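Note sheet for the following structure.
Every protein chain of the complex appears in place save one, which is left out.
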Amino acid sequence: MHTSPLKLVTIIAEPVLESRITDELRSLGATGFSVVDGRGEGSRGLHATAVPGVNVRIEVLVPEPVCARIVEHLAATYFTSYAVIAYVSEVAVVRGEKYLNPTKEQR
Amino acid sequence: MHTSPLKLVTIIAEPVLESRITDELRSLGATGFSVVDGRGEGSRGLHATAVPGVNVRIEVLVPEPVCARIVEHLAATYFTSYAVIAYVSEVAVVRGEKYLNPTKEQR
Partner (left out) sequence: MHTSPLKLVTIIAEPVLESRITDELRSLGATGFSVVDGRGEGSRGLHATAVPGVNVRIEVLVPEPVCARIVEHLAATYFTSYAVIAYVSEVAVVRGEKYLNPTKEQR
C-alpha cells in the first residue's frame, strides 16, 4: 500500500463559523477540506450563540506541523467563546504526498 | 499541542433508534454527542426492521471507562436484534478535559 501517515483534524462548530474556519485552515497550510452537516448536543451552556443542535463537521488531512498550527489556532481563537470541538486522528493516506503544501511549508 | 487522549465511539444505527441511543449515551456518562445522516448497506438480512439503507451516525468523545460502558451496553442491547454498527478510534482532543463528566465518573 502506497500510503503516507498524516493527521486528520476534525472540527465541529456552529455553521456560522464554517467559511471563516475553512479560510483560516487554508492560511495555516491545509491544501483542502471536507464538510458534512450534522447536529448534536454538547456540554451545558456552551451553545449560547448557536442555533441549538445544528453544526458542521469540517475535516482536513495535514502533515504534523500544519496540524499543530491548526490546533493552536483553534484553541486560541474559538475555545473561550464558541462551542468548537476539535480532535486529531492518525491516518494512512493513499498517495498522501499531495497533501503537502510546499509554499506554506517553507514558512 | 494541548490535547488529551480520548475514545471516539461511532455508532451507525437505524434513525428510529437515534433518540433512544443518545439518551442512553448521556446516562452512561457522555457529556455530548454529534449526529450525521447517512445511508448504507450491511450484511444481508440484518436490516429486517429498518428502512433499507437509511441510517444515522452518532459520535461521542469519551474517556476509556465511559467507552467501555457504552460498548458493553450497545453489544448487550442492540446487536442481536438491530443492524447497529459500533467502533472505537483513539483521538487526541483539543482541551479534552471538558469531556470528563465528574458526576457520572464518581459512580
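Assorted remarks:
By written order: A and B. Residues from 1 in each chain.
Rule of thumb we're sticking to: contacts are C-beta pairs under 8 Å (C-beta built on N, C-alpha and C of every residue); 3 or more make two chains touch, one makes a residue touch a chain.
Computed from a predicted model, the values in this text were never measured in an experiment.
Here the missing chain is touched by one residue of A:Ala13, A:Leu28 or A:Leu61, and it is A:Leu61. Across B:Ile12, B:Val60 or B:Ala92, the single residue that touches the chain missing here is B:Ile12.
Listed here are the subunit B residues that touch the chain not shown: 10, 12, 36-43, 55, 57, 67-68, 71-72, 74-75, 79, 85-90.
Where subunit A meets the chain that is not shown, the touching residues are 1-3, 6, 8, 22, 31-36, 61, 89-96, 98.
To be clear about the criterion, only the chains that are shown with their structure count from here on.
Centre-to-centre spacing of subunit A and subunit B amounts to 21 Å, using the average Cα coordinate of each chain.
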